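Excluded from the complex is one protein chain; the other protein chains are retained at their positions.
Think of it as A and B in the order they're written, each chain with its own count starting at 1.
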Amino acid sequence: MDSALIPEGVKRCPLPQFTKGLAVVGAVLLWGVFAMLLCWLKGLNQTNMNDYYGFALWIWADLAVIALGGGAFFTGLLKYILGKDELKNIINFAVLIGFICYSSALLILAIDIGQPLRGWFIFWHANVHSMLTEVAFCLSCYFAVLTIEYLPLVLENRQLDKVPFFHNLTHNMHEIMPVFAATGAFLSCFHQGSLGGVAGVLYGRPFAYREGLLVWPWTFFLFTWSAAAYGPCFTIFLTKLMEKITTKKLVKDNVIELLAKISGWMIFTYIIAKIIDTGWWAFRTAPEMGFQWTDFYNNAFYGIWILIAEIVVGGIFPALILITPKGRSSSTGLWIAVILAIIGVSLNRWVMVLQVMAVPVLSFDQWVLYFPSWQEIATTILPVAYGVILTALSYRYLPIFPQEKELNPA
Amino acid sequence: MKIDRRCFLSLGIGAAAGITLSPLPWKITDDLSIWTQNWPWTPVPPDGKTINKKSACQLCPGGCGIAVRRIDKRVVKIEGLKGHPVNDGGLCTLGLSAAQLLYSPFRIQAPVKKVNGKWRKISWDDALATITTKMTELREEGKAHTVAGIIGGERGTVSMLWQRLFKAYGSPNLMRNTSMEDAYSLVLQKTQGNRVLPGFDFENADFVLSFGSGLIDGWGSPVRMFRALGDMKNRQAKFVQVEPRLSNTAAKADQWLPIIPGTEALLALGLIHVILSESLYQVRFVEQHCEGFDNFKKMVLETYPPEQVAKATGIKVETIKELGREFARAKNPLAVCGRGQGLTPGSFQETAAVHVLNALTGNLGEKGGVLAMPAGPEYEEWPEVEPDDVAAEALQQKRLDGAGGDEFPDAGDLPTRLAQVINTGKGDGIQLLFISGANPVYTLPDTKAVQKALAAIPFKVSFATHMDESAEMADLILPNHCFLERYEDVPVAAGLTSPIVNLAVPVVKPMYNTKHVGDSIIAIAQALGDEIADAFSWENYKTCLKETLGDEKWEKLTEEGYWVDEEFKPVPWKEGFKSAATKFIFPDPARLNHPPVSASGDAKQFPLTLIACDSMRLAGGAVGSPPFLIKITPDSVLLKEDLVVEINPATAADLGLKEGAQAVLATPKGSGRVRVHLDHGIRPGLVAMARGLGHGAHDKYLAGKGLNTNAFIGPVDDPDSGYDAAWGISASLAKA
Partner (left out) sequence: MKQEQEKPKKFGMVIDLDKCTGCGACMVACMAENNVPFKENETNKLDSITWMRVYKLTNNKPFPMTEVCYLPRPCQHCEGLHTGHSPCVSVCPATATDYDMETGIVSQIYTRCFGCRYCMGACPYHARYFNWWDPVWPEGMEKMLSPNVSPRMRGVVEKCSFCFHRYQAAKDKAFYKETRAIAEDDYQTACTQACPAGAITFGDLDNKDHAVYKKKQDPNAFRLLERLGTNTKVYYLSRKEWVRKAGDNYLPGEGLQKPRRIHE
């Protein structure tokens, strides 16, 4: 029925089956939309956030998706600026994931603020000293860049491409794409960094506070670095997942392995930096503020294990697997590595949001535990459902994977 | 023109671009943000002219002056009156939130009558006529004495009007709420010869020993006590608190002695033992101004050696000896009693022992000591009531509560005995009950029995301002003005050292169809006619008040808000006492030489002891806590709807209870579900429960939250006086 829209030379499942699948995810999406409307109409009392947890699940989700979406800028940087041309076979998908991640982040932010209708005050009454202002500006600009990067892909749809104007537009946009890639990389470096700075500048919160370079705390650089390092793992993970779901090979192994190798070395170097940072903070910064580093982990719930999970399990392990040729070329090895990496970076963002809130600073204050309400969970799953739908539609109607035709001859 | 897809697409894109570039979206965005700043459901308080009005707080006997900030006709804020001798600008939590009582949705807005269990509005004429008809009938049937009253205000013209009405009509059964002041007055009468009130000169004391008195938990005049204790810190005066629990008062003390509850009298006698045996007392006082010293000394030396006292009280022998010496050697020592806020009178034994402690150190009538205070400044005398024959005969009847009778000849009022008397069917049943300025259903101990007793009274009339528990049980309500809407004199005692009267004035016009209770009394009396009407010749309450105060006081009061008797001078002990022998008479040893009042209940079934505790964050008396107070109630007292009781972690471990666990608290009087809070600041084996929760009536901020201590603790008649001497009750606590 919709065969005219499907890219040439590839096979897609029948439309009714596709629609059924969409309907299931669509139901989840509607559940999320319902929760979102509740939050907008009734206010944030719908959440389990409170005055101790001003930032919670949503801000974590924001930081996590932006880190995971970091694959887009870093792959773009590698391909367009550093000339890793093989990556052209995965860049479309990386851009799509980036687009989904960043649009989701913006949506979650729009739910998270208490006065969404005044959200634009962040631009209008901007406080240039605030890390969040930097985040807002760079995030919006980079989202615009991602849209521009995603647009030619949409226009490459078989029917749209027939329109001469669109065809030419696409062609020309491809020509100037390096400019956008460079812009994107520049903006990303800043907003990933400022997201790290959000926690790092909090000198009232010794768990988060980091010394740094000029106005930027060390977390600024660590966040950028980790996004570049871990983002590609998410791209690889989703590519592999797409291959599992479609039961087709979509990207050649050499492409994946190249990206995996780069990611591995990035994680490796990042985790060394992270260990140095942790050590400096634990044995110099925190003691000056009157804290032993163990004070931050003495809650009954997960204690010190979260630090071990983040650095060893989610950092050293995936790095070691990915930098060894044998590790990254084995299917199991790659799967384990990317999944651990995703967990690792998500844990890092979790810690830098939730644990910052949980650790008592006043000596007579208490650890407070938090569990999100269903509205928070639903609105956090909402972008996932939206991402699945957009990925499914893009995969079905757009030439996302240039190597698909070659790898799956009719 | 045929619209094809391309055309449609370009039109669409064009339109979108056009709208984006137009000012429209920007204007809408801007308007929306402005709208969020002026949400119509977020109130905008209207501005107006600001006026500050002086008045008097009447929410507790403390006697604070208040400054009411009014904007136009709205009361916006209540603050302490600067320069007022009691509170000089400071104010307690309840006084500060009083405007919430004025504007409470639970105000009674018009006279109402209960018809088939439902309230129906009636006119004032009908309401007053219903009462006078009933009263006339009862008098005609010779049952005048079956009209009873429970009133809150202990002094002042409204209380005087009630007393006058009962005397002229012919019923002895008017009962006032009792407190530690009653126990003190009795002791003062027995030892010094006149039934006066105690004044405590904290401002000049250099050593204060408190037997469980919540000196900064609402005892006496709360704000004055805060100031006095703060001042003691400046003067480096020492303060010792004897209390089983680390209350706020104990926390502020220089020394906390966690005594076994109920044994305070023994400790006082033990300290007396130390003073007597070491001859640390004021010799001249004992030799020249006392009677009965030798007998008393003999009794104490025989029965209360520190070793024995230590065993009973849980306080070390050495501590007792040191404390006794330190107290006696202090220049201006002062010992006080009256547990918590002093809402329960307490035993004669305890009050007398503490008073003797003061006497022995020679601080009666002295700087930093205990003063004999008049009940208030002198008023213009009213003409004597001349009861007619019916009334004279009815007044010969014995009081229902037994006060002044054979069993308890010394007691003035015993409202805590009323429920028991009614429920056991003794005496002629009450036919008509007036409740004014009181909320006995909530404040009297043993709630179940009180409810049962009240249910047995055929007709109850309430003069409440708010729909409280007692008003709910009434058959007719004649709502009084809220205290911010009415004139009233507020004579202050509360342990102050000079007689003071405050004047409450209407800071706003009455909001509803209410009537001053004084006017209601006058109207009732005048309608009853004859001699009764003759006794109430005032035009209305305001003229009565003005005449009673006299021109000079009235002028000063309307201007300043308070009047202090500058002439008053305490009589030092050297100038003798009012007793027949003009001497201090030591209490009859027999009245002190017996075991203290114990907690009732079977120790096997109820192995723990429940005590009630007072705090400034909850109103524990007749007035229900307004929303601000509920808001500042800690979560270690109230969690969601659950009352939280405090126990020692050791007790909790024995019971297998963890912090926040649900449990069932039971006493011989009642049981209920609670949560537990573990705190090291309480003696093991005790369960502490905050007073002021468990209201059945009032607004949604208060009603249905927690439990009422009075539902768990019953009254215990003091064998010497009849006053309620309960300080706790046996209890059990089990995992729910």
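By our rule, a contact is a pair of C-beta atoms (placed from the backbone, for glycine too) under 8 Å apart; a residue touches a chain by one contact, two chains touch by 3 or more.
Predicted model only: the values in this text are computed from it and were never measured.
Touched by the hidden chain within the whole complex are the displayed chains A, B. Contact with the omitted chain, checked across B:Val196, B:Ala394 or B:Ile682, is made by B:Ile682. Although one chain is not shown, part of subunit B still touches it, namely residues 36-37, 39, 41-48, 71, 74-80, 87, 89-93, 96-97, 99-100, 102-105, 216, 222-223, 226-227, 229-230, 233, 246, 248, 251-252, 256, 258, 616-617, 627-635, 638-641, 648-650, 679-684, 699-701.
By the touch rule set out above, subunit A reaches the unshown chain at residues 43-45, 49-55, 112-116, 118-119, 121-122, 124-127, 129-133, 136, 198, 201-206, 211, 287-292, 295, 356-357, 361-365, 368.
Note that in this section only the chains that are shown with their structure count from here on.
Residues of subunit A touching subunit B in their complex: 115, 117-118, 120-121, 163.
Those residues of subunit B whose C-beta lies close enough to touch subunit A in the complex are 6, 29, 32-33, 35-37.
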